[in-house]
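Got a structure for you, written out below as structure tokens; questions coming shortly.
Of the protein chains in this complex, one is absent; all others appear in place.
Chain nomenclature is as follows: A and B, assigned in order of appearance, with residue numbering initiated at 1 for each chain independently.
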Amino acid sequence: MSNSIRERVQALGLTLPTPGQPIANYINYMVSGNQLFVSGQIPLVDGNPAYVGRLGESLSDEEGAQAAELAALGLLGQLSHALGDDLSRLMRTVRLGVFIASSGAFQRQSVVANGASNLVVNALGDKGRHVRTAVGVSSLPAGVAVEVDGIFELLP
Amino acid sequence: MSNSIRERVQALGLTLPTPGQPIANYINYMVSGNQLFVSGQIPLVDGNPAYVGRLGESLSDEEGAQAAELAALGLLGQLSHALGDDLSRLMRTVRLGVFIASSGAFQRQSVVANGASNLVVNALGDKGRHVRTAVGVSSLPAGVAVEVDGIFELLP
Partner (left out) sequence: MSNSIRERVQALGLTLPTPGQPIANYINYMVSGNQLFVSGQIPLVDGNPAYVGRLGESLSDEEGAQAAELAALGLLGQLSHALGDDLSRLMRTVRLGVFIASSGAFQRQSVVANGASNLVVNALGDKGRHVRTAVGVSSLPAGVAVEVDGIFELLP
């Protein structure tokens, strides 16, 4: 397997986005000790917010999982940029936070969040295994369905 | 006091659950450096989701606090498993994240979250003291009222 995150994502039939600038006064990622913190990523297509709506209302579980995958693709884009696209510099994925715009009655956040988890595990292999917190929120920036942030551990 | 987390929980009249498998593509806990990250835990009774509903609607504050305690019991179950049930390997509890399914009008997330905080402090003593973020979310996996995740610090 390649140590290029970009190539690994391509092998899954996806294209790693080029990280854009944050839309507000924060930065995309930060290294603290051996940990890499990545800001919350939303689903983007050609740089524009995608999958607008809430689960349990206008979006199906399948669309939610696709939104989560797309947000996680942004996360991998930031990771790739931080590592110079060199997966050998990553010790492990530590944690994903998955926030899912949900109606009060929606109960399948785990199914939706798997769209993010599956991509990270499929792209990074054993180094993609992670702990996760998935919750349903009332709404998200730009009205998107899913936001994903992450903590990674770098090699010393 | 015993260094067995299981015995300490028993002394409070509760039973530490045996950690089950995650219901999706993630793992229960992860060690990164000296930190132990635990995935979001929901209230379970005999392995089944309990305390389904939202605060400010179908559940009372008291039921919410019980749900938070039960979710935190799951957190302690993961901690016990990670430490081989040996509290002497724990330096401190660092942080609890408490997510509470809430109506738009519910304002007593602190009362509910104390169900989790009190259990952790009562079971672990000084090593259970922690920082906390408690928020009201629209809904949670399996429709439960509370989800709790945690970061712990291990002895080097």
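Annotations
By our rule, contacts are C-beta pairs under 8 Å (C-beta built on N, C-alpha and C of every residue); 3 or more make two chains touch, one makes a residue touch a chain.
Given the structure is predicted, the values throughout are model-derived calculations rather than measurements.
Panel shows subunit A; residues 22-30, 32-33, 37-40, 54, 57, 97, 99, 101, 103-104, 137-143, 147, 149 of it touch the chain omitted from the view. With the whole complex as reference, residues 33-35, 56, 91-92, 94-96, 101-111, 113-114, 117-118, 121, 129-138, 151, 153 of subunit B touch the missing chain.
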